[in-house]
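All protein chains of the complex are present and in place, except for one that has been dropped.
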């Protein structure tokens, strides 16, 4: 039984809405992720988790949004292939999709984010919708929100955890992509570069000189499919707890 | 060699742009298509053609836009599962994606539309972009644009061609879905209904009473995978001709 | 008794609204129409039909919107004198006018379109309004929607019907202008040019080379006031039927 | 020789632009003007002056904008028949029309305003355009800007001048309408009411209780076609002086 | 007891709202005011009056908006230091602040304007809000609205009153600033210049040649703190009368 909305008939979807199913909306980005990972990492991971979650809770996975907000850590605008939306566009897009889901009877919506910089714009769209439809509840989370200290230690067993802001195309994302789409990971192309210098401020235009030439701001050397599997297991537990808390 | 942008590294994509590759952007909709077809028909067909075309011309298929404008013939708002964008949202979305492709060096863009009602909003986004970047050329087409009279006769061999406006979830779309995703077609669920009454005007709100209860405005009885294959062959010839004409 | 809103007092208009009169809103464009027709053809025809219809059904003709969306077949941007609105502007404009009519008690509104490219943006404005005011009904139609095969044969008695997309400044529009404003038709300035090549795709920027130097994409040689009169009669029957169907 | 753009061919208009002709864009409103004047007073007067001015200076009168901003003195929203645009809509509308005129070669544009409350939104549109196209000059004026003290004394010979804010549907506007469209003035329906109380502040919602039941905030008893003629003469002198000053 | 909202706790503010207190929202501009006055004159005066009024009526002064619309008389764009908002931005900003005040229980709002060119955009925001929340009343006024003929004679005792449009950085504003922030007035830097030529039309771009090189369009020579005090007294009487009339 598919949980992908795009593969359902409208009748099947309507039935699920009448039964109070949770709709899970994955969002990613199209963004450079080093030389060893594809542009779609954030789509692959968010869609991967969304589908797993929908399967677990008999929910529906709405079609994914594959373009996201401008990446900063990943250095989006610096590398070709990063296709990034303006803030207003992203807010309106998520707003409209949410409003239509609500119009179709969805009362429980879970936004599965796969790209950090999307977050605040998702919150804005959520707020605009729940002001209009106060009986709807919308949750937003991302896989990294569900990673606890214990898991961090397990993932970063060889190198110290550099903080989430530079964990772009690095051990965690690489391991997850190895789990969901191993065919798209090319560790042979990975070259260790100096880790990006983390600024304690933001600056525009982005400082090209601090971004690595290959697009991976920190090492992914010790990534593995096994770590990916471990992560997926623990993260899914986290998501299920959120769902239980908010949508029981 | 994949032509899916989401599966490429940024380096690979950048190389293609420097070589003048055509970027093909598929757009569909999430819309009711009767009881025998999934909500994603317009995504499946547009993405199907986009990928074939990208393969043929060594192009790049950009990640698909899976939500489209409000369907009229299909009666979008009447059936659950139709998730439709407001006009401004769709224009801005396509605008931003186009602008980012241009920023990455794309000069030849082919928008592969799979949902009729998207068309005018795509043209607006295209116009806004080419006014700003006059050296960029953007083509928009859809599979039905490439269907000639001969092919119509071959598809509509058992029933008369009802005109494109009611060809929703009908013989052509069903045959194409049988080609691209046969696993998602459920002809056993198809029930012949009275064909929708075609109005020679538009009215809002939509007239619920003229829409069929099951969501298929005209028959798909004589659809077949073979017809789908025939269509794909001829339509691809059409697209290739357009590409040759505009992007040689 | 005038049916032009601009010539009524507010009291008269209010009375009509209280009596459930239909408001007819004409929209045209300011667009090149060859050397033999004025820039205002789409305003002249839509206002002409709107006034006739208002007269027949004791309705009110709202003041006309004289600027429309960017013309494609007519090649708007290519010729001086084509003054064209961006999509968002047109949607907002029609939205606001409709909302104010509704605020004044209008429940039956007929948008009389005279410029093909306006259509989808009108539908968007209509949808935005009827979502907010579901007891309001808004119809949109254009004179060409009311032309049946018999009438086409009568108009295109000397040359084959080239399809509506190139019927710009051609036999139908010229005949109608001869009916409504014969003083503005200059057949002596008309020069036969090669018919525009019809593309089975859209491209931006417009291909200047396929547009005729004088701005008339197909012949208007056999236009006549008599044909205009015949058209007006039959088209008015069509509009009256729509009104009867929707607003009785 | 017509100066109405809508009645010209594109070729004629283009010629005028190449010769540096001034484009005059009239704007009015659709707004209640008492029981003795039609809803279109502001369109009639602005278009009347625009056409006269275009005739005098060999200019072009662009098609009029017939819907304006929300009236305050006239009490727009209180009376049926006042169809008023939101600020953003009006700004965008004027912006797009100006930008297209500029794209067609216009360098000298005269906005002929007929509705006071439009003014600031016109200035915004003008500013947005001239920032983008600094070699374009745009003037905005209205007939009341050109009325000097001497003329006020001649118009208000029987009653004192109440100030422009209440000169709505009153002696000046009535006299002008008597000049431009005498057939639309119904002095027999005019009933003297108490003059509106002028507030030295603004309040929203409008205070219904201070607006006269018939919609004429001050007397028009001593209006006459002769006064209208006198006004037109003097005001035209004013406009010609402005044109000479700015567009010589 | 402070009446500045920024200095209150949320509890104190909530209490005031439950007691039906009037919220006073000051708006100014950051705009050149000659060589003898600071950029913040319009903020200083509007905030000054807002705080006095809040004190008198036990109201609340909301935090001031310090950027306003583009100045025309003051010649904003011509002088450095004039930081001016686009119309849409200003409308949205005031709209959001008003809507949040309403959400917090405010039913009586007094917008204290200190920059003439803001006015129409404030009215738009007020209208958008009271359409949505018809039980809310919003008043807008400015100090010059409360100046009567007698006071004008007292202020302009040495020179004739030049009209409000050129009373920028002149006797009235200088006297008021001398009252509210004497430390920021530098009469020693004031140099008498020729008075700006007042146009009876608007033109864009602004005519640099008519603006004085120092930025004071008319004399402030006879300004004094005493005049400021006199003004404040009388103007406050005016504001109190408005409050009594509208918010009793």
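Order of writing sets the labels: A, B, C, D and E. Residues in every chain begin at 1.
By our rule, a contact is a pair of C-beta atoms (placed from the backbone, for glycine too) under 8 Å apart; a residue touches a chain by one contact, two chains touch by 3 or more.
This structure is a prediction, so every number in the text was calculated from the model and none was measured.
One chain is not displayed; in the complete assembly it touches the shown chains A, E. The chain not shown here is touched by just one of E:39, E:203 or E:243, and that residue is E:39. Chain A residues in contact with the hidden partner, per the touch definition given at the top, are 69-70, 72, 86-88, 91, 117, 119-124, 126-130, 134, 137-141, 145-146, 200-205, 238, 242, 246.
Take chain E: the residues that touch the chain left off the picture are 4-11, 13-14, 17, 30, 32-40, 43-44, 62-67, 77, 79-86, 88-89, 92-93, 95-97, 100-101, 103-105, 184, 186, 189, 214-215.
Assume only the chains that are shown with their structure count from here on.
Note on connectivity: the fewest steps through touching chains from chain C to chain E is 2. Of all chains, the one whose mean C-alpha position sits at the greatest distance from that of chain B is E. At the interface between chain A and chain B, two copies of one sequence, more than half of the residue numbers in use are shared by both copies. Centre-to-centre spacing of chain A and chain C amounts to 48 Å, using the average Cα coordinate of each chain. Multi-chain contact residues of chain A (touching two or more other chains) are absent.
The touch graph of these protein chains is an open line.
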